[in-house]
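A single protein chain has been omitted from the complex, and every remaining protein chain is retained in its original position.
Chain lettering (A, B and C) follows the sequence in which the chains are written, and residue indices restart at 1 in each chain.
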Amino acid sequence: MTDSNDYAGSIELLDCMGSDLDVANAARVSFGVEHSELTDRDIKLIKYLWEHKHSTPFEHCVLKFRIEAPMFIAKQHMRHRTWSYNEISRRYTSENITMYSPSKFRQQASSNRQASTSNLVDPVIDIVAGERSSLEITATDCLKKNAEDSVKLYEALLAKGICREQARGILPQNTFTKYIATANLLNVLKFLALRDKPEAQYEMQLLAKAMSTIVKEKFPVVFSAFNKVEEV
Amino acid sequence: MTDSNDYAGSIELLDCMGSDLDVANAARVSFGVEHSELTDRDIKLIKYLWEHKHSTPFEHCVLKFRIEAPMFIAKQHMRHRTWSYNEISRRYTSENITMYSPSKFRQQASSNRQASTSNLVDPVIDIVAGERSSLEITATDCLKKNAEDSVKLYEALLAKGICREQARGILPQNTFTKYIATANLLNVLKFLALRDKPEAQYEMQLLAKAMSTIVKEKFPVVFSAFNKVEEV
Amino acid sequence: MTDSNDYAGSIELLDCMGSDLDVANAARVSFGVEHSELTDRDIKLIKYLWEHKHSTPFEHCVLKFRIEAPMFIAKQHMRHRTWSYNEISRRYTSENITMYSPSKFRQQASSNRQASTSNLVDPVIDIVAGERSSLEITATDCLKKNAEDSVKLYEALLAKGICREQARGILPQNTFTKYIATANLLNVLKFLALRDKPEAQYEMQLLAKAMSTIVKEKFPVVFSAFNKVEEV
Partner (left out) sequence: MTDSNDYAGSIELLDCMGSDLDVANAARVSFGVEHSELTDRDIKLIKYLWEHKHSTPFEHCVLKFRIEAPMFIAKQHMRHRTWSYNEISRRYTSENITMYSPSKFRQQASSNRQASTSNLVDPVIDIVAGERSSLEITATDCLKKNAEDSVKLYEALLAKGICREQARGILPQNTFTKYIATANLLNVLKFLALRDKPEAQYEMQLLAKAMSTIVKEKFPVVFSAFNKVEEV
């Protein structure tokens, strides 16, 4: 896996509505019953609900996150259409551009076209430098140079009065973006069921694992029921 | 309008996430800015957002209600597909059956096929009673009799072992139902824009007006911006 | 189960967009590849997609149905919030009121509070008739009488000028309703996965099974993949 020191983003819980008890009580609306404290029967009920895909009682709890991630990860996140998002707009602001810079790279898997292996490499790359010379630098240095060059070019375009919405086109997908993301507990768990999995891109797994930790803390019974079925 | 003493249901706020300030801050994510207190500029921003249909910043606040309403009203509510619902199930429980019993009736509008007038009446109805006789009673008494007869028949069917899910078929749509309903602020406002309007059925307007009062209390700036545009 | 001659509604395919091949091609967009005919690899791909919950390729095919069902079934259907619906409105029209009239009844299950058994009964019910006498009739006759009495009362209220939107409140949930319902293939299958199941109310199963037959005919490969996993 990528060096654990690589900064691939961050996630923070901004707000949260509801608790394990609220999930049980939402289910008990069917019977016209409500509990004021979480009982052992409620815990069993929550497990039963998740196992049998009775999903509506999980929709009355809500989590709101602040997230920073590379654009290619934010893009994957925003394919989850049941969430609500507000993101920094590079039509509005050109400030604080930072880039994802891994210090090691995973190798392409040969068996699975979509995947990468856990083999970490940082090969030497031959790049063209200027008109006539070439330059041998490591892949990590290549990315850093690419990041720096892109920002310089971006700022040069802005300095000449070119509009932000066009200038941003040259920023690479490694550019970090910031957004808030809100979803009900059901849709948070559906996100985790897909993204806190070995099939997900490693950088996405990092985000999903950090989100899992938050969900587990706020909804321990629900998370345990979820985890047993989905094996996240 | 219907006698204000008629009980047509109830609504209660169970939980709420967010505030006017959170709406403004969600919008300011685009610029990478956050305020810790609601300023005059935030108030202007919120008005601007609603007027110009920039709707996403309203999605990070959430309201959760407990509602009691006649089935025909709950059904209209549940056509709003962005909300989350859990409702009492007459497959599970046969207890606490109560009925909507208006004490006056609105007359059918002739110009608008969907509407009723504000003319309140309680005409005498000729109904068949038993095999040979007929009975002249007021419409309100008719409804009460219909409600009582339906519940008696329902209970007679259950007493003979007939399953609840079939027996409920004879319960009229005036039967009250109970449910919890959760939506983000945007979708609560979209509900109000349609249902807190003269075109809505009067009983629905009662629910919507009670909901408006709650929204106005929790999100005064947002509600004022909404109200100015939608003229609720 | 209920006598198969009982009319519990109908479903008809009004329109359909897409085919098995379109599902495979939607998935192959990821690779930048398209097939013009369904190959064995496409069939394997479709099975793989359903088994591994890669659900988006199933969203580009759409089915549009015309449905007639008792109100308690239509209500269950309309809890599926990803579908689109337009329904006959009893605020607009008071014509063609018909009722679901089963000729046999299922007994309440004792072990599962929500369920009914396959035991069919038609017990004799003692109902109050008029002011002083009682009447012993079968449950099926009870329902017929309840249906007739409700319609008579409904029409009597309308005849006195009471608005349709209030008069409908006395119509029982056995009243048939008509609606069109449109969803993409993924959401049709999600409906079937929940409703073409023994846990669903029998009358709902009838609707779901009829829908399954239609889906199977239009999307045989997809339906086979779905059926293998969901055991509908």
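The working rule: contacts are C-beta pairs under 8 Å (C-beta built on N, C-alpha and C of every residue); 3 or more make two chains touch, one makes a residue touch a chain.
The structure presented is a predicted model; accordingly, all values stated were derived computationally and were not measured.
J.: Looking beyond the chains shown, say which of C:Ser10, C:Thr138 or C:Thr182 touches the absent one.
T.: Hidden-chain contact among the options goes to C:Thr182.
J.: Looking at A:Ser10, A:Ser55 or A:Asn146, which residue reaches the missing chain?
T.: Per the contact definition at the top, the residue touching the missing chain is A:Asn146.
J.: Per the definition of touch given earlier, which of A:Leu13, A:Leu158, A:Ala193 or A:Ile214 contacts the omitted chain?
T.: Answer from the full complex: A:Leu158 touches the omitted chain.
J.: Based on the whole complex, identify which of A:Tyr100, A:Phe191 or A:Phe226 touches the chain you can't see.
T.: A:Tyr100
J.: Contacts of chain A with the missing chain: which residues?
T.: Answer for chain A: residues 70-72, 75, 78-79, 81-82, 85, 89, 91-93, 100, 102, 105-109, 113-117, 121, 123-131, 133, 139, 142-143, 146, 149-150, 152-153, 156-158, 160-174, 201 touch the chain left out.
J.: List every residue of chain C that touches the chain not included in the displayed model.
T.: 15-18, 22, 26-27, 29-32, 56-57, 59-60, 62, 64, 84-89, 92-93, 95-96, 178-180, 182, 184
One rule holds for everything that comes next: only the chains that are shown with their structure count from here on.
J.: I want to confirm something about chain B and chain C. Since they are copies of the same sequence, is their interface symmetric in residue numbering (over half shared, so same) or not (under half, so different)?
T.: same
J.: Using mean Cα positions as chain centres, tell me which chain lies farthest from chain B.
T.: Result for max centroid distance from chain B is chain A.
J.: Chain A to chain C: how many Å between their CA centres?
T.: That gives a centre separation of 38 Å.
J.: Need the CA-centroid distance for the pair chain B / chain C, whole Å please.
T.: So the centroids are 25 Å from each other.
J.: Provide the list of chain A residues touching at least two other chains, using ranges where the numbers run on.
T.: Residue numbers touching two or more other chains: 31.
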